[in-house]
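Just dropping this structure here.
Missing here is one protein chain; the remaining ones are kept as they sit in the complex.
As written, the chain order gives the labels A and B, with residue 1 at the start of each chain.
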Amino acid sequence: MNEVLLEARDVKKHFQANKGFLNRNKSNVKAVDGINLSVRKGETLGLVGESGSGKSTLARLLLRLIEPSNGEILFEGDDICKYNAKKMKQLRRDMQIVFQDPFASLNPRWTIGKIIAEPLLANKSDINVKKKVQELLDTVGLNPEHYNRYPHEFSGGQRQRVGIARAISQNPKLIICDEAVSALDVSIQAQIINLFEDLQQEFNLTYIFIAHDLSVVRHMSNRVAVMYLGKIVEEAECEQLYTSPRHPYTKALLSAIPLPDPLEEQKRQRIVLKGDVPSPMDPPKGCAFHPRCSKADEVCSNKTPALEIDGLTNHAVSCFHPEDQNQKKREVRI
Amino acid sequence: MLEVKSLSVHFSTADGDVKAVDNVSFSIKPGETLGIVGESGSGKSVTALSIMQLNASPPCNYPSGEILFKGKDLLKAKEKELQKIRGNDIAMIFQDPMTSLNPVFTVGSQIIESIRKHQNVSKKEAKRRAIEMLTDVGIAHPEKRMKEYPHQYSGGMRQRAMIAMALSCNPKLLIADEPTTALDVTIQAQLLELMQNLQEKYGMAIIMITHDLGVVARIADRILVMYGGTIVEKGKTLDIFYEPLMPYSWSLMQSIPNPQPGKREKLVPVPGQPPNLLHLPEGCRFQPRCPFAREECKKINPPLTEKTSGHSASCILTPEEIKDEISKFKRGRGVI
Partner (left out) sequence: MTKKKNKSLQKNALGIASGIILTLIILLAIFGPFIMKTSPTEVYAENRLQPPSLEHLFGTDHFGRDIFNRIIYGARISLIVGFSAAVITTIVGTTLGLVAGYFKKVDNILMRMIDGMMAFPAILLAIMLVAALGGNLQNIVIALVFAYIPIMVRIVRSSTLQLKNMQYVEAAKASGTSNTTILFNHLLPNAITPIIVQGTFIFAEAILAEAALSFLGVGVQPPIPSWGSILGESRIYLMNAPWYSIFPGVAIAITVLSLNILGDLFRDLLDPHSLNSSKKKRWSVKMTETIGNIQMKKSVNKGVEK
């Protein structure tokens, strides 16, 4: 449990973007801006953030589907950014991704059997591919006899199962789920969440679970990292983050989730944030959150806070004025 | 104020008639918020579009039903009359505000246009009203932002502008079709609060269509639960959430992860797939997926009947039987 599987050290990804048709100045979009992250074997790390927070870019960086502008990505202690194509291909067996859109992530002209077998064929494993595919279909709860059907013959939830079967076909160690349940209907979503949980137990998988839905992330994760404009603003054990968030953004985010419980909804105190998420092309100076923060003062608009970790609780937060209810609670407990 | 009586909407396709909405009746009172909850394909959006008569027809047709608005049947109304009602008495906002705003006109001119189409006012007066509306929906510097184009607005701002446009003619009814689904949680919270405040100020009724139980829990007074094109449960928000009388509503609530601390348990998904509207199952529509289904359920399609005061469900089980089943189920999982 304590062994680190994947570690990101100061990973950055800056995209160049034209500012406009006539404006020749190019600006840097800091999609991912200095992320430090580690995932231990067998755990699920939740990654939460609103659109534009850079969570999907981070997912692709961690898999080296896009090259980072800076930083190292260590998989089992080795920097994978230095790998050549051949070594990278071998490594791809160990890390897989499940995408959000079950329609766009499956090639419409391939049978699902071929889709699931793709990773197997890419690595030329000497196994009975058809038998393996049927086993996989069975594992993810689809009829093994349907291996020669086409994606359009399946519903969204079933397609997502196909995507999962493809991801687990090579017994990977790590699966990154990029909004893997967001596009599904509520009743189907729960089926897929349970499938993820069952597979984790069965194959001892490590997940990085990316979602904007905080309820789902809380349900899945052991630890949760909150991203805002390309940076991690808070990271903690799941329960701790949800019971005593320290960053004002996390607090607002949590209070914004609509609860499926009308009485609770009437009682609760909501923090409604002002304004929108700023554009990553033109992020605010200092703490990126300060224009929307109720606690912001002069320091916040000038200096960027570092992600500081509390050694006792492993609760990391990057804020000059973090909530201290955490401290109080601990005192009470002791 | 608005009454929908046994409305059916069918779509003709190459594979046969799709009964998108089947025998749906409900009503809404002034100033009330009605939530329509359902999964994709449950017919919730089609119902809303039928009220506005915005379904493309053909392929859409209405074999039966009445939609009475202020005593007039909208299904029989002429296009001219409908145009008068649309936007003026009944306004609608959609999930994707980018597609409902015209990208080549400024936001301000679109709002002014919409005001002048429905009300006989001067351009100056319309402009004043547009600024007032934009201020109301919380857009800072409305004079400046009126001159901007939709792409210069963020997603949340566009939806605010849409609300401003929808409310500019003081409609009696606002139909919101998944207005916050495409938006982030913090923006969603802003918009829901805004809609509640505006409802207090203008007193319009709202029909809120969503798949998110949390959203209806926050703002709805009454809820319709739709499944497979028909209403399966109808009642006050509290009743539906705390004493569901239809196994589907209950299952739906079990299948969403609860974000509140200390309540983490394995989810209970609804098994199977939503029904295919071309081949609905025999008997009760939910029966193949229902945890409490009995032998009779395969034969009888139970109509929506009032079980307790103001709370109807279409299930053959009595409220007591459902309570029993739920507690049995909970005991089975070791949760009480």
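Definition applied: contacts are C-beta pairs under 8 Å (C-beta built on N, C-alpha and C of every residue); 3 or more make two chains touch, one makes a residue touch a chain.
Everything quoted here is computed from the prediction, not taken from an experiment.
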*May I ask which residue of A:Arg40, A:Lys132 or A:Arg149 touches the chain that does not appear here?*
A:Arg149
*Residue numbers in subunit A that touch the chain omitted from display*: 60, 63, 65, 88-90, 92-93, 95-97, 99-101, 104-111, 115, 118-119, 122-123, 146, 148-150, 152-153, 163, 166, 170
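Here is the rule we go by: only the chains that are shown with their structure count from here on.
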*Hey, how far is the Cα centre of subunit A from the one of subunit B, in Å?*
31
*In their complex, what parts of subunit A are in touch with subunit B?*
50-51, 155, 157-158, 185-191, 193-194, 197, 212, 214-216, 218-219, 239, 242-243, 252-265, 270, 272-273, 276-277
*Can you check the complex and tell me which residues of subunit B touch subunit A?*
39-40, 154-157, 184-190, 192-193, 211-215, 217-218, 237-238, 241-242, 251-262, 264, 266-271, 273-274, 289
